[in-house]
Structures are given as C-alpha cells and as structure tokens.
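Written below as structure tokens is the structure these notes are about.
Left out: one protein chain. Kept in place: all the others.
Just so it is clear, A and B label the chains in written order, and each chain counts residues from 1 on its own.
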Amino acid sequence: MLASLLRIAALIRKELLAILSDPRSRATIFLPPVLQCLIFGYAATYDLNDVPYAVLDQDHSVASHELLARLDGSGVFARVADLTRAADIASVIDERQALLVVQIGQDFERNLAAGRNANVQVIADGRNSNTAGTALGYVSAIVDAFNADWAAAHGAASPPLRVVTRAWYNPNLETRWNMVPALIGTLTMLQTLLLTAMSVAREREQGTFDQLLVTPFRPAEIMFGKAIPSMIIGTIQASSILLVAQFWFRIPFEGSYFTLYTGLGLFLLAAVGIGLMLSSVVATMQQAMLYSFVLLMPFTLLSGLATPLSNMPAIFQYLTLIDPLRFAIDIAQRVYLEGVGLGRLGHDLWPLAIIAAVTLTGASWMFRHGIE
Amino acid sequence: MTSVSRNAALRRVSALVRKEAYQLVRDPSSIAIGVVMPVLLILLFGYALSLDVKAVPVAVVLEDTSPAASELAAGFRLSPYFDAEILTSMPRAEELMLDRRVDGIIRLRSEFSRRLASGDAAVQILVHGSDANRARIIEAYAEGAIGQWADQRSAEGYAAPEGAVTLQSRMWFNEADDSHYFLVPGLIVLIMTLIGAFLTTLVMAREWERGTFEAMFVTPVRSGEILLSKMIPYFVLGIGGLVLCILAAKFLFQVPLRGSVLVLAGVSTLYLLVSLAIGLLVSSATKSQFVSSMVTLVVTFLPAMMLSGFLFDLRSMPDLVRWISYALPARYYVALLQTIFLTGDIWPVIWPNAGMLAGMAAILLAATRAVTRKRLA
Partner (left out) sequence: MSEAGEAAPAVLARALRKSFRRETGETVAALDGVSLAVRPGTLAALVGPDGAGKTTLIRLIAGLMLADTGTLAVLGIDVAADPQAAQDRIGYMPQKFGLYEDLSVQENLDLYADLHGIDTAERAQRYPDLFAMTALGAFKTRLAGRLSGGMKQKLGLACTLIGSPALLLLDEPTVGVDPLSRRELWEIIRHLVDQQHLTVLLSTSYLDEAEHCHDAFVLREGKVLAQGRPAAVSALADGRVFRVMPPPGQAARDLQARLLDDPRVVDAVPEGGRVRLVRAARDDSGRDEQPVSARFEDGFMTLLKERQPAASFAAAAMKLDRPIARDDTMPVIRVHDLVRKFGDFSAVDHVSFEVRPGEIFGLLGPNGAGKTTTFRMLCGLLPATSGTLDVAGFDLRRARASARQRIGYVAQKFALYGQLTVKQNLEFFASAYGLERAAKRQRVAWAIEQFELRPLMHLASGQLPGGFKQRLAMAAALLHEPEILFLDEPTSGADPLARREFWRRITALASQGVTVVVTTHFMEEAEYCDRIAILDGGRILAQGTPAEVRGLAPPSVEREADMEDAFIAVVAQARDRAHAVAGAP
C-alpha cells in the first residue's frame, strides 16, 4: 500500500516536472485561463450600454424632446444621428450605424395633451435579435417611466397596478455575474481534458509508456499518477479564475469554499476520467487532440454557458446529462451566487460522481486490456 | 517563368495536393474534425441551441382568492411564454426557486383585490438572477402579461383610459424574432474557423515532427508550392462546409439569404484564407503540434465564439476589449454574414469589412510565406 502510494507520488512529481519545466507549456497552461477570464468577463455580456440609435423627430415638441432626453440620459443609448426624412431610416439601419431608430410622429404632443394615445415607432436591427430584443426592453421601460411621470404631472390618478420586480442573487441582472463563475468550469475543463488525453498519448508516441509498464507500476497506479497532476493543474486554474472573479470583477462570493472545491474536485475527476478514457484508445497526440476537441465542442455548447438548457428539446436535454460541464456550471453559479450548501447540490454531484466512476473504471479496464 | 517550368510547378503542386488529400481522407481524426464536426454543429445549432425564451417555469403565488387574482393567474397559465404552477404559499414557491425548478415567482398578496379597487395594488415579480439575460426577458414577459391583463380590464371599463405613449416596435430583418437568424452566422464562423485554422495548425508541425520535410526540401519543390498545396485541400473542405451550412440555413433553419450567393462566397473565401493562413503560420512558427494547437485554440476558436459579435454585442464592451476585437478576423466576417443573410448586399457594410479581411489575408499569407523556409532549425 505504502509502496504503491510512493510510486504514485513519484509519477505525480514527474508529470508536474515535465509540464512545468518547459516555459512554453507553463505559459500555455497558466496564462490563457486568466487572460480569457478577463477578456470574456468583459466581452460576454448581454447587458447593453452606448447602443447607437437614431432619431426621426417629426414633432419637435417639448414632449418629444423630453422623451428623447430620457433615452439619451439613460446611459444605455447614445444618439448617433438625427434624421429628417423617413427615407433615411433604412440606410441607417442597413449600414449598421444605428441599432435602433426612434420615430416620433407629428401629432405626438397634441395626442398626449388630448388624452389620446401617442405612438412612438421603434425600428430595431434584428440581425442580432437577442441584442435588439434587449434594447427594445430598455426603450419600453423608459417609455413606461415617461408615461407614469406624464400622468402624475397632468393630474391623472396613478395607475391601478404597480409591478414590483426583484431579482434574486444578481440584483442588477448583470450577465457578468453569471458568466464569470461559469467560466471557472469551462476554461478549466478545456485544458484538463486535453492535458490528460495528451499525456498518455505523448508517452505512447515517445515510447516511454513501455518503459513505465516494465517497472512495478500497476495500471491503476499509472492512472492515478496521470489523473492527479491534471487535477492539481485544473484546481490551480480554477482558483486563479476565482480570484479574478472576486478581486477584479468584484462579484460577491456567497458560498463556502469547501462546497465549491468539493464540486470542482468531482468535476475535475469526471473531466480527467474522460481524458484518460480517450487517451487509452488513441495512438498519437494528434488524435488525442482532435478527438478531445470533438468532445469539448458539444460539451461547451450543451453546457448552458451561452444558451439556456431549458430551451433545448427533450432529447438534447437528456444528452446534456453526460456533459460534466453542465453540472460544473450549475455548481459554480449556485455556490458562488446563491451560496447553496452541499445538501442542495445533490442533483449536480451525483451525475458527476457517476460520470467519474464510469470513465475511470472504463479507462482502467482499457489500460489493462488495451496494452498491446 | 517559362511554360516548361510552369508546367513543372503545376505538376509538383498537384502531386502535393493529392498527397495531402490522401492523408486527409485516411486519417480518421481529420475526418472527425472536417466532416463529423460540422454536421454535429449544424444539428446542435439547429435543434439544441436557442435563446428564444418559451415555456419558462414560474410559480404564481395566489395569497388572494379573489376572481381578479385568479384571472391574472390564468393569464400566466395560458401564455405560451410561461409554464405556470399556481400555488398558495410563498415558502413553497421559494423552495422551488432555490432548487431552480422555477425561474421566477409572481406573487399576488392577500389584499390584492382590495387594493386594486383602491388603485394601489402591486404584483411582485421575483426572478432568479443567475442567468441575467434570461431573467431580464422573463421580467419583461411577466410585465407584458400583467399589462395585457390590465389593458383588458380597462377595456372592460374598470378604469378610464389615460392618454399615454404607446410603443410600436418592429424588428427588422427578423420579424419573427427567431434566434436561428443570428445563430446561423455564428455557426458558419465556427465551422470555417474549425476547418481553416484547426486542421491546418497540425499539418506543418506534423511534417516537422515526423521529419518528412527534410527529404522533400532537397527536391525542386519551392516553399511557396508546399504552402499552396497545404492550403488547397483545406480550402476545398472549407468551401464544402460553407455549402453545407448554406443548405442547412435555407432548408433546416429556414433563414433567408437576402444578399447574393456570389458575395457570400467571396467574403467567405477571404475569411477562409485568413484562417488557413493563421493555422499555417502558427504551425510553421512553432513546429510543434501540441503548442500550435494550444495557440490556435486560444487565438481563433474562443475569440470566434466570444469576441466576434455573434453572441455578445461588441458595441457594449469596454474599449480595451473592443480594440482587441478589431484584431480578430471573425468580427468582420460575422458582420458580413449577418448583413448578407438578413439584409442584403449592403455595400457600405461589405466594403470596409471585406477590405479588412483581405488586408489580413494578405499580411498573414505574406508572414506565413516568410516563416516557411526550406531550412532546418
């Protein structure tokens, strides 16, 4: 037992030395996660600001100016053009100068004063319908506020129904708050899986695997010796992203580190298991890399990182059950933002444990039986 | 160049292209990336990925049993946007929310109908913020549903209509607000990047690592010919991927192509050249399959997804990140694809973006040419 542990420790030391002694591979392991986290933390946002919009104000009244002033003052919109003819709308949108055109008709103020409804037309560029939809939502909120104030100012009774909204765990509904914790899983998985899959393939390609097999190493020891270094590196990467999230983006951490790292540990075990399983079937580093990639891409797309899981048809929702990243993102977000404890994470932890158990057993079987 | 030497060059290039094609076809992992992956992506994009929010699970908590409250609740139950569960206790709803079995709670307090009569009623909406985008959409839908209910009540004469600004919004180019419309350009960018940069990032490094270049260098072959022969097969594969995507867009996703196919093919060629050049440049410069694949992953794939403007709007990003995005070819290609598919051949958009791609292609190809020398070490 002790001898076995000492051998595993020697293998771990060797793996880490091999990865870390080369400055190039050291750089490819530690720099990208932090850089990507920083860039994507800023880039991956559905929140809008400075949305370019154009105005076609045919009324030029006090009321229309007031409405436009509210748009300009919101911080969300930036006026890029004042149009004079309706015919110009098309070119402004087509050429991507403005995402929205707000058109206020001639009778705007007169209608309002007369207690009639006054129309404001908003034309949005639907090429990115998601952004356009969000922008329209902002306009709608501004118009609502305008209406309320107008009504109050003109002595009308307050509307009979108020809607009070509150968002849990992310009071300002910032995309960054959910994106950055999700990156803890995503960026870590990418390299952990690849590293594990490549490490055995590299030994095969360079002939060192045979040398390892003629020593007293047992297949299971080799497996653990290969799995643990990748997990250590994965944990370091995850921790560096966690630090960026807390101290750079200042997203408050609500949960316990113990819970988060327990979840991450299981997730890394599952990712490493998949990597080992891959590595036991591939012959070359090239295959290891390309096949890892063939797995990683759907794992990322089906993880719920960019598009919500609940939007998927049932069959794809079942498919996501074999995707460890799906559970890791859920764990990271819930522990980070909601502060849930282990008790509430059962439906994430169990699947990860099962994936890890299946892949590791499979890999160790392949190691034993695939040595030809 | 005399015609004899031109013929010889042509023969060398076609022999190398043939060799490359054999290797491509015989290597299952290249097939996996070049053929299986694009099909898989099309299926995922076509069926699995969608940002359209439909049938959101919400809990409607009715602490008031008045007809007005039930009527409002029924509004939620009938809406296609919600999958509403009617509850009477708030703690139960909070429990569901904690387990993320529901994404939002609409709460009508016990004195709802009484206060409604006094013009002071409130509906409380709680959304789960851990997907901010979705939360915001849910919020807007819920407000819409409540507003509709209120309008209906006023039409029925409960309160006098008040003069107010009404918003008439129109979404041009995507009237149905179908998220496939903007996923398709993203799909094409991913596939072109995958074939263009990811497959080629291995091909030069592989020859260096396996030592197959050494003997070949000492033949009449020129380094430019080697480079050309590395591009042609992957270029053809990339164009194949593009055709597949266009067909999928038309018949699977039913996304209109409002611009011309010719322009689409032209700008796609430019982007493909840029990706091929990046893959070959990194591969020639690093001479290591491991390092070059890591570098390519970091410089092409993730940025194509996150920084190209296909998912996240570039205009809302901080200046620094936006400047970085100017260096990425994917952003220009996404702008071109979105315009050509959904708007048409809008030359003021096409010229500058295509110009950038052409410039990048020229610079990168020249750089690749410069690092590919028939020299060892």
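Throughout what follows, contacts are C-beta pairs under 8 Å (C-beta built on N, C-alpha and C of every residue); 3 or more make two chains touch, one makes a residue touch a chain.
Bear in mind that the values here come from a model prediction, so they are computed numbers and not experimental data.
Annotation: of A:Leu213, A:Ile322, A:Leu342 or A:Val358, A:Leu213 touches the absent chain (contact as defined above).
Contact between chain B and the unshown chain involves residues 8, 11-12, 14-16, 18-19, 22-23, 26-27, 207, 210-222, 374-377.
In the full complex, chain A touches the hidden chain at residues 3, 6-7, 9-11, 13-14, 17-18, 21-22, 206-208, 210-218, 371-372.
By our rule, only the chains that are shown with their structure count from here on.
Annotation: 14 Å between the Cα-based centres of chain A and chain B. Chain A makes touch with chain B in their complex at residues 24-25, 28, 32, 36, 39-40, 42-52, 67, 91, 93-96, 99, 111-134, 136-137, 139-140, 143, 146-147, 150-151, 156-171, 173-175, 177-178, 190, 194, 198, 202, 285-287, 289-291, 293-294, 297-298, 301-302, 306-308, 310-313, 316, 319, 330, 333-334, 337-338, 340, 344. If you check the complex, the residues on chain B that touch chain A are 27-30, 32-33, 36-37, 40-41, 44, 47-57, 97-100, 103, 116, 119-137, 139-140, 142-143, 146, 150, 158-159, 161-175, 177-179, 181-182, 198, 202, 206, 289-291, 293-295, 297-298, 302, 305-307, 309-313, 315-318, 320-321, 324-325, 335, 338-339, 342-344, 346, 348-349.
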